[in-house]
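Have a look at the structure below before the remarks.
Removed from the display is one protein chain of the complex; every other protein chain stays in position.
The first chain written gets the first letter, and so on, giving A, B and C; residue counts start at 1 in each chain.
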Amino acid sequence: MMKMKIALVGISGYGGMVLYQMLQHHSQVTQIELYGHQQTVPTPLSQVVPLFVGDHTHQVLPYDSSKIMAHNDAVFFATSAGVTSQLAAPFIAHHFPVIDLSGDYRLKQPATYEKWYHKPAAKLADLQMAHYGLAELNDARHQSYIANPGCYATATLLGLAPLIQDHLVDVDSIIVDAKSGTSGAGKTPSAMAHFTQVNDNLQLYKVNEHKHIPEIVQQLQQWDSTVSAIQFSTTLLPITRGILATIYVKATPTTTATMVDHVFQTTYANQPFVRYTGQQMPTIKQVVGTNYCDLGVIYNEATHTIMVASVIDNLVKGAGGQAIQNFNQMNGFDEADGLPTDVLLP
Amino acid sequence: MMKMKIALVGISGYGGMVLYQMLQHHSQVTQIELYGHQQTVPTPLSQVVPLFVGDHTHQVLPYDSSKIMAHNDAVFFATSAGVTSQLAAPFIAHHFPVIDLSGDYRLKQPATYEKWYHKPAAKLADLQMAHYGLAELNDARHQSYIANPGCYATATLLGLAPLIQDHLVDVDSIIVDAKSGTSGAGKTPSAMAHFTQVNDNLQLYKVNEHKHIPEIVQQLQQWDSTVSAIQFSTTLLPITRGILATIYVKATPTTTATMVDHVFQTTYANQPFVRYTGQQMPTIKQVVGTNYCDLGVIYNEATHTIMVASVIDNLVKGAGGQAIQNFNQMNGFDEADGLPTDVLLP
Amino acid sequence: MMKMKIALVGISGYGGMVLYQMLQHHSQVTQIELYGHQQTVPTPLSQVVPLFVGDHTHQVLPYDSSKIMAHNDAVFFATSAGVTSQLAAPFIAHHFPVIDLSGDYRLKQPATYEKWYHKPAAKLADLQMAHYGLAELNDARHQSYIANPGCYATATLLGLAPLIQDHLVDVDSIIVDAKSGTSGAGKTPSAMAHFTQVNDNLQLYKVNEHKHIPEIVQQLQQWDSTVSAIQFSTTLLPITRGILATIYVKATPTTTATMVDHVFQTTYANQPFVRYTGQQMPTIKQVVGTNYCDLGVIYNEATHTIMVASVIDNLVKGAGGQAIQNFNQMNGFDEADGLPTDVLLP
Partner (left out) sequence: MMKMKIALVGISGYGGMVLYQMLQHHSQVTQIELYGHQQTVPTPLSQVVPLFVGDHTHQVLPYDSSKIMAHNDAVFFATSAGVTSQLAAPFIAHHFPVIDLSGDYRLKQPATYEKWYHKPAAKLADLQMAHYGLAELNDARHQSYIANPGCYATATLLGLAPLIQDHLVDVDSIIVDAKSGTSGAGKTPSAMAHFTQVNDNLQLYKVNEHKHIPEIVQQLQQWDSTVSAIQFSTTLLPITRGILATIYVKATPTTTATMVDHVFQTTYANQPFVRYTGQQMPTIKQVVGTNYCDLGVIYNEATHTIMVASVIDNLVKGAGGQAIQNFNQMNGFDEADGLPTDVLLP
C-alpha cells in the first residue's frame, strides 16, 4: 500500500474547498496539487479562496491534464456538471484514476442525463464504466472511475436502502421531502440565495425537477426493478450546511415495526459512518462537519407509513467526504482515513 | 351594527400580543381591556410585554370574569390549553360571546381531548356547542363560542379542503410534512428553543403526536367520513414566524391536473385571505405579518401525487388573525376589518 | 388641507417597497402612481415585486416627468444615488414638490458629494435649496425639496444631537460603531450579501469610507461648528432589518450623568417617534416595523465616556418612514399620519 499524490481540480467551489481540507488530514496522501480551469497563471490559494487566509503553501495551477497525470496518482474533480465530462476524457483514455464529484458520470444512459441536465452527456461507454459510489452499499474496491453521488441522493438512498432491498414497502408510495442549507446551491450570488431572501424564509424549488431524482431512481431500480418513480421535493433552508431528507413510504401489509427496526440495524451494523438511532429523530446539527449519515425511523401503526429522517452534511458525506471514502475503498485504505467525525459544537 | 368593547385574556403570550395589535386597528372596536390570570394588581402593559416599550395607555388587569362581562361585549382567550376551559365556563353559562385561541374547545369528544392533551377536558355539552372556526369553510355567523383552529391545522386544512371535499384523492394517503418557526413553540425558554440549538439546525418533534392532528382528522371527516388517519410530522425551523405545510396525497385514477386546478380556483374564488397561485410555490416570507394563506399545487404525472404547499403566519392566520376573522363573521362585520395584509418586507 | 395624489419613482428597491406600503395607509393620500425608469411598458406590480403577490391593483408605469407632474401633487424618489439628480431636475425647475430618499441632495457642496459618491453632483443651486429632512430636528414646514437622511445618519444624528447641541462632549472624540441588517445593502445579489457569507458572520465594510459620514459631519457642524471629523465604522449583520448605532463620546469635565439624562429628556420630550429609555438599552427588535428611534444612554464615571445606543428600522425611520414624516411636516398633516408604530412581534 503506497502513499499517494493527489490532484484536485476545482478548488473555488464549496465542495472542492472542503475536500481540500480533508485531504490534508489523510495519512496516505503525501502531496496535493490544486488546479483550476479558470486560472491562466499559478495563483495563491488565499487569493482564490479568501477564507483560506493563512494558507501560503498552496497555489492554484492552470488546468493541464498531462501535467496532472505526470505528477499525481489520482485526480478529484470538484468541477460543475457539464465541465467535468469535457475535462475527464483524457484521464479515462489513459486509465488514470478519477473521482468525480459532479453529476456527469452518475447516470448510465446519455438520454437520461440530457433530459435532466439539459447538457450534452459524456460518452455511453464512459458512463457505463463509471462506478456509482454510494459508499456503504456499492463497494469501490478495484474501481477506477468513481461517480460520487449527489448530496440529496446520498441522504435519500441511505434512508431508503434497507426498506427497498428487503421489499418491505410499496415502491409506488415513495415520497421524499428534502431540505438543504444554502451551501448546496453554490457560491455564485443569486436572487434566491441572497441573504435577505433566505433569512426568515423557506423556499421550495425544482419540485419534481431536481437533477438528483434520476440517480436515486436508477439506484433504487438496481435494488428493486419494480421501482418506477419517486415524489421528490426540495426546500431551501436558512442555514448554511446540512440536509434533512424526510422520507415517507407505505409499509406492505406484512411489514411490522420490528422488521423495520431489524433491517436498519443489520444493514448498517458494520458501517462506521451510518448511525441508526431508532425512533430518536436525528438533527442536522449532530452531523455538521462530519462524514456521518444519521437515520431515525418511525413506523406509524395508524397510517402504515414508515417515516425515515436522514441527515447529512451536504459538503462532507454529501460531497467530498464520500469522495474520500470511495478513494479509500478504491485503494484499500482504512475506510475512515481523512474523514472528520467531530461535529461542529454546539 | 354596533361598536364593541373587547376583553383579551392572556396578553403575555405571543398569540395574545399579536391579537392585541390587530384589535387596535379594528374599526368596530372602541375599547380593549387586557386581563391576565397571573396578575394580582393592575400592571403596566410595557412591564408585562417589554416589546410594547412605548405603550403607556394600557394596563393588564387581574382576571375577573364578572368584571369582564360587565365592561365588555365579547372576550378573547389567548391562554394556554387546560387553562381556558377553567376560565371560560362562567362566560358560557351566561351566554357571553367567547373566542378561544387555545385547543380546549376544538375537539368534540372529551376522550379525544384527554388522549392528545393529557389534561381534563371541558364538559361534553360545551364541546358540542363550540364552533370550529376554520373561517373560510365554516361560517361563524350567529355563533357565540368559537374554538379558533390551531396554526398547523389551519395551514393543513386549507390546503386539503378542495381535494377532500371533492373526493379527488385517496384519503388513506394523506401525508403532511409541516414546518414551523419558533414563535409557535411559545415564549418559555427551553433547551429545544435555545438559540444555540435552533440556529443552523432542523429538529423534528412530536412526530405523529402533535395535538393538532385530531382536530385536522375531525374536520376532514366532516368533509369525507371515510378519512381515518393522517401522517403528520412537525419540524422546528430556525426562523421566528411562519409555517410551511407541504402536503402529499395520491390522486384517484380519474383525477386530472385540470380538475385539481379548477377545484382550488373555485373553492377560494371569493375568499379574500386565501391566495391560490397554481404551480407557483409560495414562500413563508410572502405571508409573514399578514392574514393570508397562500397555496401552490403541483400534480406529478409520474407518481400520481398531488403536492400542496400551504404557507401562513402562525401568529396571524394561525392564531389572532383568524380569531378576528371569526369575530367579524360572528358580528356581521366586514371580513377583513382589523386584519393585516401588508407583508413584512423584504 | 387638501387630499393629495402621489407619484413614487423606484418601487423595485426595498426603500420604495416599504414606502409604498406606508403611503397606502396615509389618510391624506388619495392616489398612488408607481413609476420605474427601467419599465418601458406598464407592468403589473406583482411582477416587479414578487412579494406583492396579491396586489393586482397597481401597475408600474414607464418614467415620465411630465405625466407625473400632470397627475400628481408630489413625487417621492426611491431611486439610487446618481440617478435621482438626473431625474429630479425638471421637477425642481417647475417648483414641483420632491422628496428624495437617495443621497443626491443631502450634501451642500458638490465637491463633497463627488469625493464620497464618486459621481457627478447635482447643481450647486439645487443642493443649496434642498432641505435636509432630519425630521425631529429640522422642521420641513414650507419646504419643497427634501433630501431625506441616510439610515445610518438618522440613527447617529438622533443619538448625538442632544450632546452636541448642548456642548456636553469633546467633539473630537466622536466614535460610531454602527451595525446594519442586509436590507440596507439593497436587493442586488452580491458576494458580500450571499446568504452563505452573511449567516454566522459579521463583516466590517467601508470603514471610514461610508457615504453617510459627510452628511453626519455637515449636520453636526450646524449644531457645533467646531466639529471636524468623526470615527465611523459599519458592520454587516446576519439580520434583514434594523440598525444599532453604538456611539461613544467623551464628556467634558463639567458634564454630569444628570445633565446628560436631562438633555435627552428635554430634546425629545414632544417627539412621538423618539423614545428615550435612560440606561435601559434598546434592542433592534423593539423598533423593527416601526418609525421609532429608541435611545438608551449610559454615562461611565470611570472613563468619562457617554455611550448612546440608537436603534431604528433602516427601511422605516431610516428611509420611507422619515420621508413620510417630512411629507407630513411639509403639508401640515398630523406628523404620525401613515406611519407604523406596531413592532413586528415577537
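Here is the rule we use: contacts are C-beta pairs under 8 Å (C-beta built on N, C-alpha and C of every residue); 3 or more make two chains touch, one makes a residue touch a chain.
Computed from a predicted structure; not experimentally measured.
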{"item": "Contact with the hidden chain (one of C:His131, C:Arg241 or C:Lys317)", "value": "C:Arg241"}
{"item": "Absent-chain contact - pick from C:Leu61, C:Leu101, C:Ala193 or C:Ala309", "value": "C:Ala309"}
{"item": "Which of C:Thr43, C:Gln218, C:Thr252 or C:Thr283 contacts the chain that the document leaves out", "value": "C:Thr283"}
{"item": "Listed residues A:Gly10, A:Pro162, A:Pro189 or A:Gly289, member touching the removed chain", "value": "A:Gly289"}
{"item": "Residues of subunit C (touch criterion as defined above) contacting the omitted chain", "value": "172-173, 175, 177, 179, 181, 196-197, 199-205, 207-208, 228-231, 233, 235, 237-242, 244, 246, 248, 250, 281, 283-285, 288, 296, 298, 300, 302-303, 305, 307, 309, 311, 346"}
{"item": "Missing-chain contacts mapped onto subunit B", "value": "14, 182-183, 187, 189-191, 193-200, 238-240"}
{"item": "Subunit A residues touching the omitted chain (full complex)", "value": "14, 17-18, 21, 24, 50-54, 183, 187, 199-200, 240, 275, 277, 282, 285-286, 289, 292, 294, 315, 341-346"}
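The rule is simple: only the chains that are shown with their structure count from here on.
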{"item": "Chain located farthest away, centre of subunit C as origin (C-alpha)", "value": "A"}
{"item": "Whole-Å gap separating subunit B and subunit C, where each centre is the average of the chain's CA atoms", "value": "37"}
{"item": "Centre-of-Cα separation between subunit B and subunit A, whole angstrom", "value": "40"}
{"item": "Centroid distance [mean C-alpha coordinates] between subunit C and subunit A, Å", "value": "47"}
{"item": "Multi-partner residues of subunit C (each touching 2 or more other chains)", "value": "14, 183, 187, 199-200, 240"}
